[in-house]
Every structure is written in C-alpha cells, then in structure tokens.
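Heads up, one of the protein chains got dropped from this complex, but the rest are sitting where they should.
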Amino acid sequence: MRIQFTLNGRPTTVDAPADIPLLHLLRDYLELTGTKCGCEIGECGACSVLLDGEVVNSCLVPAPQVEGRDVVTIEGIRGPDGGPSDLQEAFIEAGAVQCGFCTPGMILAATALLAKHPQPSRPQIIEALSGNLCRCTGYQQIVDAIELTVRRRAGKEVQA
Amino acid sequence: MSTQHYEFVRARTCAEALALLNEAGRVSRPLAGGTDLMVQRHKGQVVWERLVDVSQIPELRVIREEGDAIIIGAGVTHSEAAQHPLIRQHLPALAEACHSVGSPQIRNRGTIGGNVANAAACADTLPALICLGATARFITPAGEQELPVGRLVTGVNRTALPAGALIRDFRIPKPPAGARQAFIKIGRRQAQSISRLSLAALGRLDAAGKVAEVRLTPGACTSRTQRFDQAEAILLGQAPSEELVRQAGQAAAAQMVAIAGRRWSTAYKEPALAAIVERALRRIFDLPGEK
Partner (left out) sequence: MSTFKVLGKPARRVDAVEKVLGTARYTVDLKMPGMLVAKILRSPVPHAEIVKLDVTPALKVPGVAAAITSEDYVDHSNWGFPVKDDYMLAYQRVRYVGDPIAAVAAETEEAAEAGLKAIVLELKELPAVFDTQAALRPDAPLLHPELSQAESEPAGDSEFIEVKAKGNLSDHLIVRQGDPLAALAGCDVVIDERYSVSHQEHAYLETEAALAVPTPDGGVTVYIGDQSPFITQGNLVTTLGLPAEKVRVVQTRYIGGAFGGKSDMIYECAGQAAKLALVTGRPVKLTTSREESMIASYKRDAMVSHFRIGADRDGTIRACKVEAWADSGAYASMTPFTSWRAAIHAMGPYRYNACAVDVYGVYTNNGYSGAFRGFGNPEVTAGSEQAIDELAEKCGMDPLEFRLKNCIKLGDTLPYGQKLEESVGLEACLRRVRELSDWDRKRAEYARQPAGRERRRGIGVACFFHGCSLGAEGVDDATHIIRLGPANRFQIISGLTDYGQGSRTVFALIAAEASGLPLERFEWSAGDTDVSKDCGPTVASRSTLLGGNATRLAAERLRQQIVNAAALLLRCDAGAVQQDGETFSAGGRSVALDEIINFAREMNVPLSASARWQMPKIHWSFTEGRGVPYVAYHFGAQVAEVEVDTRTGKTRVLHIWAVHDIGRVVFPEGAKGQVIGGIAQGLGYGLLERVEFQNGYNTNPNFDTYLIPTAADMPAVTVEFVENPLSFGPYGAKNVAEPSLVPTAPAIANAIYHATGRRVRHMPANLERVLLGRDLVDSVVTYQDGVCERARCDVGGAADT
C-alpha cells in the first residue's frame, strides 16, 4: 500500500505492507535506523517519534495511520546548521549519553515536552520521560540536560 | 515477532466504519490508537483480517457538554481526556484515571473507547467510568444502542458489544453539585505501571453533614468492575468519621472476597483495598489527613 506523509519536514511517499508498524516502516523501508526497537510492546520508548508533535511509540502505530500526517524522527532533530541542536548538545555536556540506545527516544520525548512547556519543572520533565527506559544512566543526567537546555533557552545560561 | 497479515482500511464517517466492520466474509476490527491491537499483533494473536481505522472520524473525537451530561467520544485519547477542562472540572476521577494510564506515549495514542472495548482486568478507565455512571453509546447495523459501561463490560476481555458494533461515545451525567471525586491507583512502580489495585470514588454530603450519596468502584480486583454497594451502604446516611471510613474499607475488602473468592493475590488486595477506600473517603469527605 502507498503511504504519503510528511517525514522530518519533507513530503514522503513509500510503498509498504499495510500491516507493519511505523517502526518497521521507518527502519526497513525508509532506511532510518535512528529510531530503535527495544521491546515491540510500547513499554520502553526506544522507538519514540513525534506524530503531529505528540510523542508516541512507533512500534504501536500501524504504518498506514501516518497518511497525511507529520512524523519527526531523531534524524529530523538538528540545529540550524545541521549539527546537533541545543538539546542534543546539552545531552553530551551533561553526561546524559552512555550507550546511546535510549537517547533518540529521550530526545524526542524531551522535544515534545519543550514544545508544549518551554519552562517545565523537574517533576514535569521526569513525567515526560517516564515512558522512556534507560538502563545505563539512572536518568539524572538526562533530566539535568533538559534543565540545562531550558535555562539556556530562557537566556539564563550561556552555552559553553 | 508477528507475521500474521491483515488489510487496513480508513473510515471517514461512522456510516463508512459500520459498513466496513460488517462486510460479510471478512473479520474486521475497529482500530483507534492501536496500543492494544498492535501488542496482540506482536504476540501473534491477530484474530482479524482487516483493521478499520476509525481514528479520524470526527464524532469519535468530541468532548462537549450536552445538557447535564458530558459527551466523550470513544476515540478521545487518554492525554486529551486528562487535559480537557470539561473533564478536569466535572469528571476529575476520569481525568486522573486517564492520566495514570501507561506513559506519555501510550496516553497520546490509547483511547477511552479502546480501553473499554479491550476490557482488560486492570483497565484504568473502567472504575472511573462505572463510578461516574457512564453510558456507552454504540452503533450497529440495527441502529444505535446504549448500555451502562458497567453492563457493557461483562468480564475479563469480555464485553456485550455485538459483533460489528462500534462504540461512538460515552455519555456521563455531571455529578450533583457538592459531589467530590477521587481516583487512586496502586502500581508496582511510580510510572508506567499495570494497576495492581485501583479505586474510583464519589461522595456527597447533605445539608446536615450526612452522606447523601457515595459510589465506590474498585478496579483490578474483580473480573467485572462494579460498584461495591455493601461498602456504600455502610456510609449512606451517616456522618463521616475515621471509624466509619475504616468500616467502609473493611466492607469493601469483604465484598471483594465475596465476589471474586479467595485467590492467590487476596492476602495483598484485602488490606490494600481497605486502605485506599479509607483514603479516598477521607479526601472526599474532608476528614483530617491520614495518620
């Protein structure tokens, strides 16, 4: 079946079976391997993408449901110069990245949060990440990275 | 990893959906958020030949006031319900129940209609919907029908929904003035938890300070989610007190055992249910904080 949607800001058309999840569509039909597969039952968040700005588990979205809609994957999160965005930079600086497998999902979840709540509290950040499992970091530095981004965007801290 | 195949068709209207769901010679299921169906797919439990996508049908997405009731479309997501001003104001127990589902990712996709139709034993919205007296309105080839949610969901993964029917929305009467609500969920961890036990409660005092109305609907402890009338009876007409809510908690635990029998999990659920009944009632009736 043919599926037409906006992917990372670009109109995209792909031919794929109707009965696969979006995760499979992205990784195997569109060669975008940044979105990871961790459990296939919507419990780990490694497959998180934005669907019309909302963070969702792409392992549970039937691929044809993205027809006409807007999907953003980690490959679409970039700074204005095409390099890491301020959020991605903050992840590196704050020690939020260890093995990196949960990182794309975390960044998508954080991006969705900050789009809705530019000045979230720490508990709000934690709640926004509560659907993304990490086994390496213990989460603290990931939350720190998001707080750092919030402060910088508010002009309270200069980027190193 | 599932390799069971099926078709996918999008319905733009209720009428279209109904036609597709009832097309002869093909087993079809409605698809909204997919958070239950896609897990079943992963586990190799595909029992459908076609999924009918109803997620874009406008009537299924409504949240509005209709006289003295709130209408919530079956396709409203848990996120939408948890954040909507009408639901937060009039039906806070439902807003909290929806907020407790899964994770942000799941809440952004899972729908109330899906939660009800799937009828999991630990479904979070069921206690709130039943406590609030929600009626499910569904469409069938024979016309529109409705059933109280407490009668629609008959057991674990079992509903009285006729084959080929589609839940369109839920009609929930606005609770009477002065009624207070509570929703409590016990999970094994702080987020993304299957409900170990839950409770939706509503209560109202009369002018003399006696319990005029009380509704207690525990979740994840009986195969059919229901009001625990025996516990409620203890409270009706009484002035709330520490001793009274304790008795109500005990009665709820006893009624649970009477309904579900003594099971391997009962030794935990008995005292825990009593505790959350007490706490919900304290909150609703403004008793001094728990010890």
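Which chain is which? They are A and B, in the order written, and residues in each are numbered from 1.
Definition applied: a contact is a pair of C-beta atoms (placed from the backbone, for glycine too) under 8 Å apart; a residue touches a chain by one contact, two chains touch by 3 or more.
Small disclaimer: the values here were computed from a predicted structure and weren't measured.
The chain omitted from view is touched by exactly one of B:Q56, B:T140 or B:S223, namely B:S223.
Remark: the omitted chain is touched by one listed residue; of B:V62, B:A260 or B:L287 this is B:A260. Residues 1, 3, 120-122, 154-156, 158, 186, 188-196, 220-224, 226, 259-261, 263-265, 267-268, 271-272, 275-276, 279, 290-291 of subunit B touch the missing chain (whole complex, contact as defined above). Listed by residue number, the positions of subunit A touching the unshown chain are 27, 33-41, 43-44, 46, 73-75, 77-78, 84, 88-89, 91-95, 97-104, 107, 126-127, 129-143.
Please note the rule applied: only the chains that are shown with their structure count from here on.
A separation of 30 Å divides the Cα centre of subunit A from that of subunit B. Contacts from subunit B toward subunit A in the complex involve residues 1, 4-8, 10, 31, 33-35, 37-39, 41-42, 51, 53, 55, 79, 102-106, 108-109, 190-192. Touching subunit B in their complex are the following residues of subunit A: 1, 17-19, 21, 40-43, 45, 48, 51, 54-57, 59-62, 64-65, 67, 109, 112, 127-128, 130-132.
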